[in-house]
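One structure, pasted below without further comment.
For this depiction, one protein chain was excluded, whereas all remaining protein chains were kept in their positions.
Order of writing sets the labels: A, B and C. Residues in every chain begin at 1.
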Amino acid sequence: MKDNENTLRRLKSIEGHVRGIERMIDEDTYCIDVIRQIQAVQAALDKVSTIILDNHLNSCLITAVRGDDPEDRERVLKEISEVFAASAKI
Amino acid sequence: MKDNENTLRRLKSIEGHVRGIERMIDEDTYCIDVIRQIQAVQAALDKVSTIILDNHLNSCLITAVRGDDPEDRERVLKEISEVFAASAKI
Amino acid sequence: MKDNENTLRRLKSIEGHVRGIERMIDEDTYCIDVIRQIQAVQAALDKVSTIILDNHLNSCLITAVRGDDPEDRERVLKEISEVFAASAKI
Partner (left out) sequence: MKDNENTLRRLKSIEGHVRGIERMIDEDTYCIDVIRQIQAVQAALDKVSTIILDNHLNSCLITAVRGDDPEDRERVLKEISEVFAASAKI
């Protein structure tokens, strides 16, 4: 699926970025520059989360809200709420 | 409505908390103690946001997803996605 | 002191902003618009924290690091580290 490919490409780039930060540690790079790169990785992960949530809202959520299973619907809505609450704490 | 009362009570408590921080500044309280109180207010605001989003998911979102207006549905889903993306940046 | 006045003015504006959000709840404003205003308040609080930390670094921290009391120095550095760790979790 196209969305998965996009997400995967972003994650592979993030993985490479993390490896780059490991090298910075190995080479005793200035602390503040390392922290800035970590913050860049975190911003990139935020972007991936947002893309995945977006897909989720436009597929699973619609199915669950339109479906006949009230428990399934409640679960899906509760998960979104939890993920939002957790994102506020990171 | 009961949920509104809960939200309102929390916001009034947050307002009082902010006034308390103003007094701390007036009395030249130690900077770090002020920052900790600001962080407490932010955690309380996160909680209010989560409660409001929860209500929204269980009312407006359900109505929009089950409704006949595809534009309305797309708008509601997009808003949730945007609010999530913004929360990741705060 | 001038910095305190600036901080105080910002906090009073934040307090007014919170009161405005209470009115929004009273008037049953659309949930997403309320959440966006809460996020704006949080961004304004982040700004106040940053200003206060900045003052702290340029006063208390310098005094402690140059002073003769190793315990005082360790305490001040530890506090900055803690405040940074907490800010990452909000």
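Odds and ends about this structure:
As a convention for this text, contacts are C-beta pairs under 8 Å (C-beta built on N, C-alpha and C of every residue); 3 or more make two chains touch, one makes a residue touch a chain.
Note that the structure is predicted; figures quoted are calculated from it, not measured.
Interface with the hidden chain, as seen from chain C, comprises residues 46, 49-50, 53-54, 57-58, 61-62, 65-66, 73, 77, 80-81, 83-85, 87-90. The chain not displayed touches chain A at residues 4, 7-8, 11-12, 14-15, 18-19, 21-22, 25-26, 28, 30-32, 34-36, 38-39, 41-43, 45-46, 48-49, 52-53, 55-56, 60, 79-80, 83, 86-87, 90.
The rule is short, and it goes like this: only the chains that are shown with their structure count from here on.
Overlaying chain A onto chain C using CA atoms gives a rotation of 180 degrees, to the nearest 5. The pairing of chain A with chain B is characterised as same-residue: of all residue numbers used at this interface, over half are used by both copies. Look at where the CA atoms of chain B average out and do the same for chain C: the two points lie 17 Å apart. Centroids of chain A and chain C (each the mean of its C-alpha atoms) stand 27 Å apart.
Chain geometry summary: the mean Cα position of chain A and that of chain B are 21 Å apart. Residue positions of chain A touching 2 or more other chains, listed in rising order: 88-90.
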